[in-house]
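Removed: one protein chain of the complex. Kept in place: all other protein chains.
Letters A and B mark the chains as written, and numbering starts fresh at 1 in each.
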Amino acid sequence: VSVTDVGRGAVFLLTDYGNRDEFAGVTRAVVLDRAPDAILVDLTHEVPAFDVRAGALTLARCVGSLGPGVVLAVVDPGVGSGRRAVAVAVGGASVRSTARRAGPRYLVGPDNGLLGWAIDALGGATAAVALTPPSGPAGPTFDGRDLFAPVAARLWGGATMNDVGVPIDPGTLVRLADPVLRVTAGGPLEAEVLWVDGFGNVQLAAREADGDVAGLHGALEIVVAGSPHGGRRVANFDVLGTDELGLLVDANGRLALVCRRRPAATVLGVEPRDMVMVRPVSGPGR
Amino acid sequence: VSVTDVGRGAVFLLTDYGNRDEFAGVTRAVVLDRAPDAILVDLTHEVPAFDVRAGALTLARCVGSLGPGVVLAVVDPGVGSGRRAVAVAVGGASVRSTARRAGPRYLVGPDNGLLGWAIDALGGATAAVALTPPSGPAGPTFDGRDLFAPVAARLWGGATMNDVGVPIDPGTLVRLADPVLRVTAGGPLEAEVLWVDGFGNVQLAAREADGDVAGLHGALEIVVAGSPHGGRRVANFDVLGTDELGLLVDANGRLALVCRRRPAATVLGVEPRDMVMVRPVSGPGR
Partner (left out) sequence: VSVTDVGRGAVFLLTDYGNRDEFAGVTRAVVLDRAPDAILVDLTHEVPAFDVRAGALTLARCVGSLGPGVVLAVVDPGVGSGRRAVAVAVGGASVRSTARRAGPRYLVGPDNGLLGWAIDALGGATAAVALTPPSGPAGPTFDGRDLFAPVAARLWGGATMNDVGVPIDPGTLVRLADPVLRVTAGGPLEAEVLWVDGFGNVQLAAREADGDVAGLHGALEIVVAGSPHGGRRVANFDVLGTDELGLLVDANGRLALVCRRRPAATVLGVEPRDMVMVRPVSGPGR
């Protein structure tokens, strides 16, 4: 590995292939067959099957932490259909990046909205190409192996966008609907659940500033499917009592409903895409 | 990493150790302790516990995508018993390989049939050795750490087969029973279920040519445990309606029963080793 190669960075993988089957392993092997010096970083392979929205949110949460390289993302219920496969070039300058080095230069995956919020987080697309489909005996069902991994390896190795596809207008890339968020001054705040993590924390489609507008400080009322729960604004998990619900600013700058060493999602009975309303107990919404 | 080292390729890992315990992690660490320049590629560690047949099928599905290196495979219910541990050399020329570079040169694992179909797919064994058991304080239960990882590291690093074991006749390696497949001209086709993947796709022990012989085009009848289901031959998932069953040629060249964004295995109530009968609706079997 020369300094130049290390400078190329990593190939970052995010899929819904799971870790049980060999799909992720084969994708890794194909990248390394074509780019033997590449460093592979598995972001996750356990995006819920077919859940493009969850994959797009996950990728967007990751990109601010990534150094240079190529993102290979596959959550692709439309594999084998007419959906486009794309590579997208970005400036590599993330607004929120905490990485020491410049971020990824390319993202590769299906054109179904999976890449959109990550592209936004990396400063927007500077160019995009529709990938040339694989030739030869490739089947219709494993583009990770047959199309995306080879393209990611080529881009990592120095190929240009024009080497791997045909230019398209980045403005035509498929976009997912924005997460639902309604903020009223003094409350309430109504937000879509974006993510329930493995600890049961409930990330909302709202940021700290949204909570400030809605007056979400001190005691709170949290309403899910018509059922109210008490809670309070906190700075971390550990100040919460065993039975308490807290609202904090999480590691992505989002408001999240949490418990102390218990899954808040189970306590509240929520899952991604559910709506949650939060208001100050003394606020106008009460 | 010199060019020579990269030329040695990777150590490819496939086990039933799971990702929950540290078994896979320790195996990785031992390979790297002995071969610090090796590149590790996890194919999967989630082969169902003790399921040698599932592991052998998984490995066979992988090998055509692998570049050079050493395969370390452990699904080993007989660990600690008298079963042989082996390393097998292959020509590295896979009939169906899509890899750019030559494939793996060595496979290391228990002699219980786990390696057999992968060896076949890599052109057959050119030599085999029974591994010398580990000396010292190794226990009877973790040969991945104590035997297979050190041997894989040594072979990766340039050791010869005779350095790691005693020559045996490759013809004496344990073979698993071939998957069950009965094809009648014009139908029906009866095939063992080889694999249900994480999306619920049902891979059969039949290839495209078998489907052609059985006349599996257009409308189909699929019979599982005496219960008939309607279906049709398709080229990809996306042409299927929500409630339809399809038969397609999958990414391994096998016939597979699939649904669109739903698990066909659940719809059909099948699991690996079950038998499935498929026939054309207008065929002689009806």
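In the analysis below, a residue touches a chain if its C-beta (ideal position, glycine included) is under 8 Å from a C-beta of that chain, and two chains touch if they have at least 3 such contacts.
This one's a predicted model, so the numbers in the text were calculated from it and none came from an experiment.
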| item | value |
| --- | --- |
| Given A:Phe12, A:Trp117 or A:Phe148, the one touching the chain that is not displayed | A:Phe12 |
| Chain not shown: contacting residue from B:Ser81, B:Thr132 or B:Asn162 | B:Ser81 |
| Residue among B:Leu32, B:Ala130 or B:Val213 that touches the chain left out of view | B:Leu32 |
| Option touching the unshown chain, where B:Arg145, B:Arg233 or B:Arg279 are the choices | B:Arg145 |
| Interface with the unshown chain - residue positions in subunit B | 1, 17-26, 28-30, 32-34, 36-37, 49-50, 77-82, 136-142, 145-146 |
| For subunit A, residues in touch with the removed chain | 1, 6, 9-10, 12, 14, 19, 39, 41-46, 58, 61-62, 65-67, 96, 98-101, 197-199, 201, 235-239, 248-253, 261 |
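Operating definition for what follows: only the chains that are shown with their structure count from here on.
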| item | value |
| --- | --- |
| Where subunit A and subunit B are represented by their mean Cα positions, the distance between them in whole Å | 31 |
